[in-house]
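Of the protein chains in this complex, all but one are displayed in their positions.
Right, chain A next:
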Amino acid sequence: MMSETILKAVNVSKIYGKSKALDKVSLEIKRGMIYGLIGENGAGKSTFMRTVMGLITVDEGNIELFGETGIKGLQKGRRRMGQSIETPALYPDLTARENLRVQAANGGVSDREIDDLLQLMNLGHTGKKKAKNFSLGMRQRLAIASTLITNPEFLILDEPTNGLDPSGIVEMREIIHRLVTERGITVLLSSHLLDELSQVATHYAILHDGQLIRELSKEELARETRQYIELETTEVQKAVAVLDELGIKDYEVISGSKIHIYESLDDVSSINRSLVLANLKVSRIGTTRQKLEDYFLQLTGGTSDA
């Protein structure tokens, strides 16, 4: 049940000189969500996360954590959170176990869970190896283990798959899923790749130039980037008549030569036959999906050729 509000940001702004790193960003994250922040580099993702973590001050607006506001309230709320922002923040000369002991001490919690966490993150074998000798994937996993030592209810991960190889990305995705399903953690994560986020997140916010330009759920994203039959013909009016005869209602005339059909996706050949029998010149017909990347660029005003 997604009822309790974990994070509520209202009109949060952060100004550096004359530029607004965050411009009146408002969003709400409820318990159980995997909330994905998407935006190009410099869109304001990390800045927003840092304001939530109290690492940078907010110039305008208000942040509420676990229903708490104010300096003391937010400090209390932050004790129920964990974070890994940008590069994994580790002590290079300490082992995985020692890094976790430091974070346990920082959080004022017992270090009894260290062994379990090392196993969970597949770091049980690292022994006396120092963190500086870890691969990037291992460091990312250790950074997440470090955030989990304080048993957070809300986890903030800034570009957790940044720099990882494909197997590392898959592994990280599985870890996030496990944290949500096994530990019931609410997650706020960021990426500049919508395609990557779409495989994990349940909700999305698209940031562009410091502004939140779109907030949508996984279902809404699926609907807006759904699969369709793309039909190209010189006689759109005739084609529409044929589609109506076939009982197809969910379609959209995109231009004078293009129609998108959102139903009967498995009946491309029979639709094509009907169009041909009606003496229509069909230059192209086939199923396609709007790429998430194109969708994102469309929203942010970029171009897919970029």
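Heads up, the rule we're going with is that contacts are C-beta pairs under 8 Å (C-beta built on N, C-alpha and C of every residue); 3 or more make two chains touch, one makes a residue touch a chain; residues count from 1.
Following the convention adopted for this analysis, contacts and distances are computed from a predicted model.
Think of the chain that is not pictured: of "Xanthine dehydrogenase family protein molybdopterin-binding subunit", "K+/H+ antiporter subunit F", "RsbS, negative regulator of sigma-B" or "ABC transporter permease subunit", UniProt labels it "ABC transporter permease subunit".
Here one chain is not drawn; of A:G108, A:G247 or A:G301, the residue touching it is A:G108.
Interface note for the absent chain: among A:S26, A:T150, A:T202 or A:T300, the touching residue is A:T150.
Across the entire complex, the residue among A:A9, A:I85 or A:I248 in touch with the chain not shown is A:I85.
In the full complex, chain A makes contact with the omitted chain through residues 50, 53-57, 74-79, 81-83, 85-94, 98, 101-103, 105-108, 146, 150.
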